[in-house]
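Note that one protein chain is taken out, while the other chains of the complex remain in position.
== chain A ==
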């Protein structure tokens, strides 16, 4: 059986329902990806019609949570784009080392693979002891995983290769204990992590940071929301702080662009004024 495909106006209807009823505002999400996620959900959950989907959203709070988790993208990996992490080692950590206290914000961090990657870099540079890493995401259930520090064991080979490409010198398996198909990361790494839900669409700045990570989140937003979120990052970043974006994202066309310079050719931007 061919799955039903949602129509453009049905996507708008669902967005309105989610915004009015539950305060998740997807209005400024890029439609192509959002539609694809909704279609995917309908197929996976074998929802027979759009009306049925709306019915569940209205009547089943658990299903709503599930829906929001599924239509937002929670795919991430450790040391994704290793060369970015190499540049962080070489250009960002030496600057952080000069601070008495380091605050880092991973926003839209999903299940936290990059949060752990950064904790490993800080630990190796002996900076973790004076750092606080804030890890936030829209979905409460995905960030729970960060506190557990448990990741699928079958991904470790890839992560280990990425780690080495990022300039890592240790045996990657020294950062975790393998148990029952999972890798449990060392307690020491998560001692300095603070997790919370934070919605980039509606929540405000809550602190000032030296580094903000927001990788492969802006691609799901339209221009209007991108500019708004970039302003939030600007407001949340100290002067001379770093903003780290996904490898195909840019702040070049945003109003804050003039306050930032790109660090080499990777997607690391430094706030200069």
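We take it that contacts are C-beta pairs under 8 Å (C-beta built on N, C-alpha and C of every residue); 3 or more make two chains touch, one makes a residue touch a chain; residues count from 1.
The working rule: contacts and distances are computed from a predicted model.
Undergrad: Considering the UniProt annotation of the chain absent from this complex, which name among "protein-glutamate methylesterase", "Xanthine dehydrogenase family protein subunit M", "Polar amino acid ABC transporter permease" or "Putative tricarboxylic transport membrane protein" applies?
TA: Not shown, but named in UniProt as "protein-glutamate methylesterase".
Undergrad: Just to verify: which one of A:13, A:54 or A:73 makes contact with the chain not shown?
TA: Of the candidates A:13, A:54 or A:73, A:73 is in touch with the missing chain.
Undergrad: In the full complex, which bits of chain A touch the chain not displayed? Write them out.
TA: 30-33, 36-37, 73, 75, 81-83, 216, 218-220, 223, 246-250
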